[in-house]
Structure formats: structure tokens, C-alpha cells
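Can you keep this structure in mind? I'll have questions shortly.
Omission of a single protein chain aside, the complex is shown with its protein chains in their original locations.
Should a chain be cited, it is by its letter among A, B and C, assigned in written order, with residues numbered from 1 in that chain.
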Amino acid sequence: MNYTKQIQDIASQLFAEGKIDVFVGYRLNGFDDNQVPVLIKDPQDVHKLVFTDKSVFNLVNYLKTDHTRRKRVGLVVKGCDSRSLNLMLTENQVKRENIYVVGICCEGVTDDAGQKMQNCVDCMVPDAVVSDELLGTASGADTLTYKMNADVAALSNIPLTERAAYFEEVFENCIRCNACRHSCPLCYCAKCCIDQETATLYNGANTTSAAFHALMTWSLHLAGRCVDCRNCEKACPSHLPLHLLHKQNESVIFENFQEHLAGVIPEDRGAFYKYSLKDPDDFIM
Amino acid sequence: MEKLLIPMICKVDKVIQETPDIRTYRLKFREEGMMDTFTYLPGQFVEFSLLGSGECTFCIASSATRKGYFDCSIKKAGVVTADIHSSLEEGDEVGIRGPFGNWFPLEDIKGKNLLFVGGGIGLAPLRSLIQYCIDNRGDYKDFTILYGARTSSDMCYKDEIKEWQDNPSLKVVLTIDRPEDTWTSNVGVVPKILEEVVKPVIENTKVITCGPPIMIKYTIQSLLKLGFADKDIITTLEMKMQCGLGKCGRCNIGSTYVCKDGPVFTNEQLKSLPDEF
Amino acid sequence: MEAEVKDQLVSIEKPELIAPPNWEPVIMGILCNWCSYAGSDLTGTSRIQYPPNIRIIRVPCSSRVDPWFLIKSLQTTADGVLVSGCHPGDCHYISGNYFARRRFLVTKKLLNFVGFHENRIQFSWVSAAEGPKFAKVVNKVTEDIKKLGPLHLYKKENFEKK
Partner (left out) sequence: MSFSTFVTDKAGLQKFYEAIMASQETYAPVEKFGKFDFKRVSALAECDPESPIAKTMSIKPLFFPRTAKVMKFVATSAGTDVSEVDEDPLAVKRVILGVKHCDARSLQVLDKVYNWDYIDTDYQNRRQNTVIISTRCDKADTHCFCTSLDYDVENLDAMDILVVHGTDGKEYIKARTEKGNELLSSDVTRHASPVTEEITAPVLKSQYASFAASFRLKMNYKEVNEKLSKIFDTPEFENVSGNCVSCNTCAFVCPTCHCFKISDEKIKDTGVRYKSYDSCNNGYFTLMAGGHNPRPAKYRRWRQRAMHKFVYYKERFGENLCVGCGKCTISCPVNISIFEVVNQVSAAAMQE
């Protein structure tokens, strides 16, 4: 998977036509083969853009920052990124006419060790679902087959107490830097409910209990919206397995709520913003 | 110097509703005798904590020359101050840490003409110095107070201003931003009144100003235009603070800790700081 | 269930935390204003007894219940939570409880996933006319939680250290 040339061409053409003010893409980080996001404002810098299977970060995150607000943006999206973009559009966070989307039919990205990332192995929507221009060949799969996350499945099968002990360790190792939230493209609220500034209502301190509270609240606010791009997990300095919480929610939602998968269908809202009369009722007395 | 992060308990002696959103809390230490050891100078601040809600920084709005109590004027602005306004009544107890910070250069201003320029809640730190100077009236020469507020009902310390107006040795100029039916005094923003009505003497005068950041900015501009030297303009800065001890790093402006080196600065000092206040 | 419950207590490895004698659970009851709260009222006026362990909070609608409420109560004083609203189709606001139902399911499963016993988080539909049902529900929840013992997971006071 290498679309470096195409993306450079598209970007310089967009700049030449005056269609965009800034292009958000990837560049080499300059010391190894990993890549970092780059905001290109000057057409001269277009040659910096690259796209390979090391283009990991979800760039939709930049649509919520000062740098791209109220500007016309060119953007590269992979399958999962496009789903989060879809949700941003549905939730009126960005205007469609202000962004030019270069969609990628993604074949999966790799981590530092060169292994295909776990979310890419399990990926159900590899092709960009929203784009002005689509690069690569679409996988062509019509029906969604849900792949249960292996970690979630394994954890669900162990006794409750062991699971509790495992998660206690997870929350204990959280340092509450909130990097997970900041790097999430869908956490765009101007004031976040897990932020420490409203500390009297929410836990401001960095105790295990507070971390439990913050991460649980955060993951529930993303339930039915999380697109499994793993930006949070990549940002976490303690390498916590945050995907467990999201994938657990996702599997419950997919199973019970008419196979809802966040952001796949345009104009489809998060699972908690709609309902069906057929939703399960048997757990309620 | 130990455990300065743990507050001392004070009792609210009196609550004065100054304006719809400003209240003055008169505080006394719960323990007898603490008040005597609590010495402070005009311009210093305290950390005021409503236990359970959090901590806020307020300037002491009274002078140590008035013994037995100290005042904090609190404007409803954020989470903690809203809690203070809604729940703190006479007889309640609060935590106080302090006093912290530096104070107005009392030695420097001795024997000088004084011009106080205040806006809104910015009169609170000035009030501390005004009270101090009134109590040591012999040390100072001419004495002018210019105070502006958005509307007449937004003026705090109304009773005290009346006292000042009745005091023949003080000159008090009041102004509001927009005309009102019952208002007979000046109308206009502070810098304009300063230039057009007050017309201060420049020689041997120290200006002490405090107010909203935007007011301070324009006041300093017009003071410089009038011909004041940078070192004669004294202001107190507003900055978010949490520890008051020069540790938490919140009040850093350049290499300056506002909580230790400030909050009182002359314009000369301000100019040497990066533009981040 | 018994074996699992025992496990949960032992796993904490703090003997002093195992249920003290005469321990009574605290249950947070979050009730919708239009049905369940009226229902609980009816239980009282019909003189039907139910355990006093439940502490009731009234909310306008069951969809007002943010998952955060459940997390916060489990983390502070409650040993269990009961959320109750109108029967499907009876919502005063037409569809509030349908939205709530989705959230409840996901919250319950997630809390169970991170180590809370599923009986600690319970939901019910109680209408304004169902006084006896409300008593039955509270009885059942109290009984369930009594079996589980006190909740220690992520309680503030036990997890202050890092």
C-alpha cells in the first residue's frame, strides 16, 4: 500500500485550484520509518506528504483543532478514519463543503514492530465510506460479518474476580493525562465531563478510583460512536489496553441493536441517539 | 515554614452584598489570637477555600490598620465562586491560607501624590491600600480616586465611597460606562475620564491601577500619553494561582512567579515580562 | 452464584473488608418521576413494606440517567443501583425510556465486564399503578445485594493509593 505519489499530486492540484487552505496528511518523522501527521499550508511543502502502511494516526482528530476550524481542509482518510469523519459530519461538527476527502481503500496499517495492527486484522470496513476521491481498489464486501475481538472474548470467559483484578491493574496504571480523550477524533466537546476543572463533581485527583470513573465514563460516552481507530491506545503513555472497553461496548451494541456499527452509513447517528422497539428488554425486571 | 498547604479556619463574620454579583465576606479567625499573628500589607492575597468545592485566590480588600478582621470581595465568576455565593453565609467556616505575594511599594509612595484608578471588582485590592493610606494620611500628599464601573449598580463599596466623598482630604471621581437617568456624575470609560476630567499632576505622582485586563491596558496607555513614567505606574496582576508558594507553576510569566514576585508590578517590570497576562 | 460471590470477597484479600456483622447494603434507587416514583408512593400508601436500604432519587425521566450516575454511585457509597422507569410505550415523553434501555444494557454489560457482579446494577419498569411490584423489585434487589456483600471495587476510600 503506497499512495504517496497520488496524494502529493492531489494535494498540489488542490492548492493550485485554490480549493483548500490546509492539507492534512502524513510525513516521515525523520529518524525511522514511522510517520507523523503534518499540516501543509504552503504548496511548496507538498513533497513531504507520504502514505504507506505506516500511516497510522487518525487525521480526523485535526478537524477539531484551531488550525483547521473555519478553513477548507484536504484530508486523507482510511476506512476507520472515514467512519469517524462520517460521525463528525452527522453530528454537525464539520461542514462537508469545507473538506476535500481523499479516501483510501486501506489494506491495514502496521505497528512499530511491523506487525499488522490488531484492529486492522479485525477490520470490517477497510474502504473509506466518505470521500471525494477514492484511492486503491475497493474490497467489495457487501455484508458485514462481525469479528469478535479476541481479547474481549478471552476476558469474558474468565471468572468475574479475575477480570476484576485485571481491570484493577489497568485503572491503577492510568496516569490520568487524558491523552486518550485528546487524541480521540470524536471527543470534540469544548468542555469535557471527565476534565479535572469540574473536579468537585468528577474526580480531579489521580487515584485508581478516579481513573476507573474517568475511563468508564469516557468509554460509555463513546459507546456506539467509537470507530476503533485506536488513536487513544497509541497515545496512552502507559500502554493501557483501552480498546477492551470500546470493543466490549461495540460487540454488545452490534449484537443487540440491529447490527449497529458506528459511522458506516452516512447520516447514521450513534447507537444511543436512536432506538428500536425490538431492543432487548429481558434484562429489565 | 511548614505545611503551608493546609489552611487555617476562619469564620464568616459578615456578608455584604455589594452588587448583584459581588459580595464582601468579612472574616475572623476561629482561634483567638490568630488574628494578631496574621499580619499582611496592602496588595497581598490569600487562598480562600470553601472546603469541598475548591480553592480560589482573592486579594485582601481591607487594611491591617483596621484590626480584628479582614475582608475578601468575591465576584461570582467560576465554579468555586458560584458555590461561595450560593452556600456561604454568616457564621459558616472557610479555610484561609496566606497571606502570599508582595505588596504595594509603601516606602516608594511615601510623600507622593497618589492617584488610584480602579474598575469594577478591581477596586478591592486598591481599597486595601486606600484604607492604609487614609489611616496614615500624614505620609501622603494629594489623594485622588478614580473609580469606574459598567453601571451604577455594579459599583462596590458604595457606603465606603460615600465616606471617601465626604472626606475633604480625598478627591473622588466616579464614572459609569453608559448614561443612566439617576446618575449625575461622569459617564465614559475610565481612560477617557482620566484624560478629560481628572487631569492628574504628573510630577511626584504615583498611579496605582487595577481592574479588568482590558481596562488596565488602556489606562496604562493613556497614562503614558499623559506623560507618566513607567516606574510610577503600579498595577496588580490577575493570574490563575493554586499553591501561592511558587511551586505549582500556574502563575509563571516568563521566569517570574506572580505568586511570589507579584502580584504587584510596576509598568517598568511588566514591560520586561513576556506578553502573557 | 454463591461460589462466585465468595470469590469476589476473597479476591480483595483484605479480611477486614468482608461484611461486618449486621451490615446492611445501601442501594441507590433512581426513579422516573411519572411512573416509578408514583409507583413507590403507591407502595407506601398501600402500606406494603419494602426494605429501607434503598435511597431514592427522583429524575424527570429514565433517559435522564447518565451512565455516569451509576458509576458515581457505585464508586461512592452504594453497594448496588436500581434504575426504574415507565414501561415501554408509556413514557411521559413518548420515547425516553427506549433511549434509556439501550444505555442501560451497554452500561450493565460494561460494568460487568470490568468486574462488577451483574446483580449490582439492576433495572425495572414500574408503572404508577404497580405498588406491589415496586416492593417486590426492591425486595429482590436488596436480597441479591445482601448475598453479594459489601462492594469494595473502586471505592474511593480503598483506592486512594497509587
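The criterion applied here is as follows: a residue touches a chain if its C-beta (ideal position, glycine included) is under 8 Å from a C-beta of that chain, and two chains touch if they have at least 3 such contacts.
In this text the structure is predicted, and so the values were computed from the model without any measurement.
When the omitted chain is restored, the residue from B:Leu27, B:Ile60, B:Val80 or B:Ile208 that touches it is B:Val80. Only one residue in the set B:Glu18, B:Glu55, B:Asp71 or B:Asp154 touches the chain that does not appear here, and it is B:Glu55. When you scan A:Ala153, A:Ile175, A:Cys189 or A:Ile265 for touch with the missing chain, the hit is A:Ile175. Where subunit A meets the chain that is not shown, the touching residues are 29-32, 34, 36-39, 57, 61-62, 65-67, 169-170, 173, 175-179, 181-183, 195-197, 199-200, 203-207, 210, 231, 234-235, 237-241. The set of subunit B residues touching the chain not shown comprises 1-7, 9, 49, 51-56, 75, 77-81, 93-95, 212-213, 238-240, 242-243, 245-250, 252-255, 260, 274-277.
Following the convention adopted for this analysis, only the chains that are shown with their structure count from here on.
Compare each chain's C-alpha centroid with the centroid of every protein C-alpha atom shown, and the nearest one belongs to A.
When chain centres are defined as mean Cα coordinates, B lies farthest from subunit C. The distance from the centre of subunit A to the centre of subunit B, with each centre set as the mean of the Cα atoms, comes to 48 Å. The centroid of the Cα atoms in subunit B and the matching centroid in subunit C are 51 Å apart.
Among the residues of subunit A, none is found touching two or more other chains.
Annotation for subunit C: no residues touch 2 or more other chains.
Subunit A contributes residues 152, 155-156, 159-168, 171-172, 193, 203, 206-209, 212-213, 216-217, 219-220, 223-224, 244-245, 248-249, 252-253, 256-257, 271-273, 275-277, 279-281, 283-285 to its touches with subunit C in the complex. Of all residues in subunit C, only 4, 7-8, 10-11, 67-68, 71-72, 75, 88, 95, 98-99, 101-117, 122-125, 137, 140, 153-156, 158-162 touch subunit A in the complex they form.
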